[in-house]
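Complex shown without one protein chain; remaining protein chains in place.
Showing chain A:
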Amino acid sequence: MTSTASGGGPSDGRTDTAALTGLTAAELAAKLAAGEVSSVEVTRAYLDRIAAVEPAVHAFLHVDEEGALAAARRADEDRAAGRASSELAGVPLALKDVLTTSDMPTTCGSKMLEGWTPPYDATVTRRLREAGVVLLGKTNMDEFAMGSSTENSAYGPTRNPWDTERIPGGSGGGSSAALAAFEAPLAIGTDTGGSIRQPGAVTGTVGVKPTYGGVSRHGLVAFSSSLDQAGPCGRTVLDAALLHEVIAGHDPLDSTSVDAPVPQVVAAAREGAAGDLRGVRVGVVRELGGEGYQEGVQRSFRAAVDQLTALGAEVVEVSCPHFDYGLGAYYLIAPSECSSNLARFDAMRYGLRVGDDGSRSAEEVMSLTREAGFGPEVKRRIMLGTYALSSGYYDAYYGQAQKVRTLITRDFTAAFEQVDVLVSPTTPTTAFRIGERVENPMEMYLADLCTIPSNLAGNASMSVPSGLSDEDGLPVGLQIMAPPMADDRLYRVGAAYEAARDAAQGGALIDRVPQLEVA
């Protein structure tokens, strides 16, 4: 039987399920705490929803029904025994398939790791389990997180719930689409050049790239080690904050993890929701806007800036001249590191093995396996990076890119001497059509133009929906950037803006997701 229904909201037609899947994580947590609903009921509702909309969305690579229900039962038992593990205990979550899970496969969207179940949990995975969060499954992504559309997944693209002919962003399109399709109330993404924020922007959801080192990378399958950062995704700023506090914090297993107290992001989100931004200085980045940006995106951004002014923020324009070189620097540093990080996929110890028929040398098997196991974008970046690191080219490419990185960091430092946060559109355009940019990698790379500087500098950054573009009716994201370890500023400003936006636009943006075909 096929029917159509809106997101997860009350008009879904499957009243009980919709009543639960339409709630925010904070609302679910409150109901769980009050004993009005059990985690098993919530989890079942989400599993049903996943079964119904997955054929249309394909947000998941793996759904662990049994494991999720078992975790839900444990959460209920713990709560009944008066020892709920955290505020989010019993709340379901979708995990990007780039974080290791000892009880589920971890493929990174690649044939190379098809069917591979890691022998250990990532620190993020462990913290989620310890908080009693229920892991529904693993979400789709561009292969090894390389891409901006999830079209580079070896297992087929994920579709954007706002328009299933369009991409959900990438690389973490699966996590954001799962939120927008009400298949999960919370999700984890990873962001190397925008892979949390850009999907958040084009799916009308909230995505946060915490300060580099704020969340452990132990168990995050590396794309570009100096840029990768796991972070929370949610349908609201408060939900993202609740999740942020669960996964953040120092981890001795990650040497680049920051050994400092986690910023008080939940408190900041609650404070921001009160709607007062007086005394907050907001800088509009001159270099991130104007020519090349979609008209509707620019209009939505300007409206958001006006909204911030109306909330009492002091808005000024700020110049970050080196941001113009960010994309170029990124496409040298990230491929360089990836060429080295992905060298380990050699058929020797785990994953795919091709051509091992007894007649070939180890080197030949390695070569055949890598030829067969990696998709074209991954190969492109490995080759780019191998070239950039080569003797004789290192200084001109990798070396120069690191200098640009330093200059961009200085731009941020100088800007944050004048303002508390910086803002820009999250992406230059709304979601493009599936297949539209596959043949043109350079055009694809432009999707990360605004998000990349924060990765290069390692500071905190959020995308919060700013409404729909008036020309195509698709979601637009407002990017908020804060200094390293000042993640709380994102949540204060983001929550204030979100509340004002909903008030001005007549309700939560996410509830305007069109109806999805239901299986």
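Points to keep in mind about this one:
The criterion applied here is as follows: a contact is a pair of C-beta atoms (placed from the backbone, for glycine too) under 8 Å apart; a residue touches a chain by one contact, two chains touch by 3 or more; residues count from 1.
In this text, contacts and distances are computed from a predicted model.
Note on the omitted subunit: UniProt lists it as "Aspartyl/glutamyl-tRNA(Asn/Gln) amidotransferase subunit B", one of the names in "NitT/TauT family transport system permease protein", "Fe-S cluster assembly protein SufD", "Aspartyl/glutamyl-tRNA(Asn/Gln) amidotransferase subunit B" or "Amino acid/amide ABC transporter ATP-binding protein 2 (HAAT family)".
Within the set A:S85, A:Q298 or A:S340, the residue that contacts the chain not displayed is A:S340.
Across A:V237, A:L389 or A:A457, the single residue that touches the chain missing here is A:L389. Within the whole complex, the absent chain has one touching residue among A:T100, A:N140, A:S153 or A:S461, and that is A:T100.
Looking at A:G22, A:P92 or A:P118, the residue that reaches the missing chain in the full complex is A:P118. For chain A, the list of residues touching the undisplayed chain reads 99-100, 106, 108, 113, 116, 118-120, 122, 217-222, 224-226, 252-256, 336-337, 339-340, 343-346, 348-350, 358, 362-363, 366, 386, 389-391, 394, 398.
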